[in-house]
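One chain of protein is taken out of this complex; the other chains stay put.
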Amino acid sequence: MLRKLTLTAVLMGASALGAQAQDLRIALQSDADVLDPDQSRTFVGRIVYTALCDKLVDITPELELIGQLATDWSWNDDQTQLTMQLREGVTFHDGTPFNAEAVAYNIERSQTLEESRRKSEVASITGTEVLGEYEIRLDLEQPDATLLAQLADRAGMMISPTAAREAGADFGSNPVCSGPFAFDNRVAQDRIVLKKYADYWNADEINFETVTYLPIPDNTVRLANLQSGDVDIVDRVSATDLEQAKADPKVQIESAVSLGYQGITINVGNGDKAKNPLGEDSKIRRALSLAIDREALNQVVFNGAFAAGNQPFPPNSPWFDPDHPIPERDVEAAKALLAEAGYPDGITIEIQAPNSTEPQQVMQVVQAMAAEAGITIEIVSKEFATMLQDQTAGDYTASQVGWSGRVDPDGNIHQFLTTGGGINDSGYSNAQVDEYLNAARVTNDTAERKELYNKARDILMEDSPLVYLYHPTWIWGLAEGVEGFTPYADGMIRLEGVSLSE
Amino acid sequence: MAHVAEPAGAEALDAKSESRVWKKFRSHRSAMLGGVIVLFFVLLAILAPILPIPDPTATDWGAVRKAPSLAHPMGTDEIGRDVMSRLIWGARASLMAGVLSVAIALGIGVPLGIAAGYFGGWTDSVISRCTEALLAAPFLILAIALAAFLGPSLGNAMIAIGLSATPIFIRLTRGQVISVAAEDYVESANAIGLPTMKILSRYIFPNVLPPVLVQATLTVATAIIAEASLSFLGLGQQPPAPSWGSMLNTAKNFLNQAPWMALWPGIAIFLVVLGFNLLGDGLRDALDPRET
């Protein structure tokens, strides 16, 4: 029995090798949701779009904006009009030509489709003007520094107007875009198969006939699939598997510090639950922050593969404020702050966390560290769905959550910390911070924006409504034959130039 | 996975048969082995606070995921806690989950089963239909839905498992009651006008007890696995307190670097469940009047 198995395994291995050069198999951490850029909401969905749907703008590994379907753009003097030159000769997968009309349609759809989740991202656009077959102007009410970055993400993904008009809100079951690969088929929770689009404008850079995305949620199993040769690229290798993956000659590792963060959001003004010492006194929040050894946390839970952090931007980001370096752990100072706040004998606080392994591990380490400073943390585990609801409703005192990160700094801070912000679950409200963050939105001057963020940071450090802990690192595992892969801080898997040798 | 109970015969437990049962049970070697295993883990669970072991929640950043050694005979876990200590304390959670959830199932299932079986008619129809409905929903799916509804915690997992296991006991008890109620002595007790409560407590209940006891023992085994399964899905015991299932849930992320984290709790679950299964088997044989 065993010998028979071994033999077939060998045979299988041989036949699999022959087929691999045609098909690239990518294992993702979870299944994508609906494949309509206007309705989609998951991170893995964005990974699939990288191959399926081209955007107006893209980013370089250094996070500079470059053209993709737009080749060039310019602002008018008061930065309320963005004129874009479009790539010529591009067609959607159904043959519909890509032109200024198509861009106008896409922006209108993002704004008006009732199911659209892109509304806030393109809210600043008041109108579009088709200036020529390949030239379009976007009109804004006021300058919007974040717009180009939005157009480098789902809001800038162009779908075929013909297909979209026909399918309406059901577009996602058979998406038609203009990316290097066209939609072939999908079995929910099992696979998404894309096939090469022969008429792609950059087809020379594409080396596969098909690409198959397989959702494999379990970290161990996902890596095992790479090691056994069943997949070629895996998304999010867990940090603790890094050593073992590196030791395997059949596996290559690539990584990039992400744009996102993980931290503890504290309810300071979202309903009655904010009325507790932690929510009312920033000294206790700062004591909590001081009690945590962020580097040790990173070492223990992530083998040091992530980046410790204390701001919404990672330390290697140009937006990081060097005036507030990552604090050393200071238990005595934490105790002193607690005493100052009126709790010389310590205090008990409650923090909710999702019931999955990694956040639980982080919270247990934080719990142990805080205990030494006299802060007893009670961890309340909740399912993610429940946690989200309680958080939105203000039914929590503190919550361990993160953010996957956006290219423009505004995306990591504005909606969380401005009064009435879309995801301001903390209920934080400070007129001065609002002013700085709003101002940073409406100027395209990078130096001026940075100045504004730094000023806001000074206040936010004092108030600490959100205690940042670390920035995850994207870690990809590649089969030994994979070449030309470039890691990006946005966690996407871009397939241009990627090849697989046998 | 729930056992499909092999019915044991009905038999009143008088003093004589009791000693016979015990004798039979004692001579049942594998049942004794099961008893010893269960006793061992029960003792571990009870003695956990006074055993000379480290605090199961004490972390040590310097000893994260260390292989078994003299200091840590079963190694340490992902944040430097002693695995052996967590295993011993985890016995409490796992055994409690097994026993209490079965207690819940018994507490609800047996009275309902007796009511359905003894009173028959309308009562029986309502209870039986509900039982069938619950039985038709797969055990684990039911438990997952209930545990998700109640929120992830050990107590809620026990309630979820207990409720999911209830229909088995309703059905078993009902069947037993119906067969006993048809016996001559019950009918004659009825005829001489003995109060219902008395008939129930004197004749029906003692006869229902043996098969229920067997099923309960076997269900404890099922319940321990169910708790481990729910914890494995993140719906059982919550950190930092240990249970075997939640230890396994974490351990599955470190299979390559720290296989001992998965090995010991897996073995512990296996042994305890085996113990209860052996015990249940022995009980069944001992209480079964057909075989001598």
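Residue numbering begins at 1 within each chain, and the chains themselves are lettered A and B in the order written.
Heads up, the rule we're going with is that a contact is a pair of C-beta atoms (placed from the backbone, for glycine too) under 8 Å apart; a residue touches a chain by one contact, two chains touch by 3 or more.
Quick note on the criterion: contacts and distances are computed from a predicted model.
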Listed names "HTTM domain-containing protein", "Xanthine dehydrogenase family protein, small/large subunits", "Competence protein ComFA" or "Peptide ABC transporter permease", with the criterion being the UniProt name of the chain not displayed: "Peptide ABC transporter permease"
Hidden partner chain, touching residue among B:79, B:106, B:165 or B:269: B:269
Contact residue for the chain not shown (choose from B:84, B:100 or B:228): B:228
Omitted-chain contact residue, chosen from A:403, A:453 or A:488: A:403
Of A:76, A:126, A:348 or A:389, the residue in touch with the unshown chain: A:389
Residue among A:135, A:230 or A:458 that touches the chain left out of view: A:230
In chain A, positions touching the absent partner: 5-6, 8-9, 12, 31, 33-34, 39, 41-43, 114-117, 119-121, 170, 172-173, 187-190, 214-218, 220-221, 224-225, 227-230, 383-386, 388-390, 392, 403-404, 422-423
Contact footprint on chain B, counting only the chain that is left out: 1-4, 6, 30, 129-130, 132-141, 144-145, 148-149, 151, 221, 225, 228-229, 232-233, 248, 252, 255-256, 259, 262, 266, 269-271, 273-274, 277-278, 281
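The rule is short, and it goes like this: only the chains that are shown with their structure count from here on.
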Partner chain A, residues of chain B touching it in the complex: 59, 61, 64, 78-80, 148, 151-153, 234-235, 238-240, 249-250, 252-257
Contacting residues of chain A [partner chain B, same complex]: 218-220, 238, 240-241, 243-244, 296, 299-301, 355-357, 360-361, 363-365, 367-368, 379, 381-383, 386
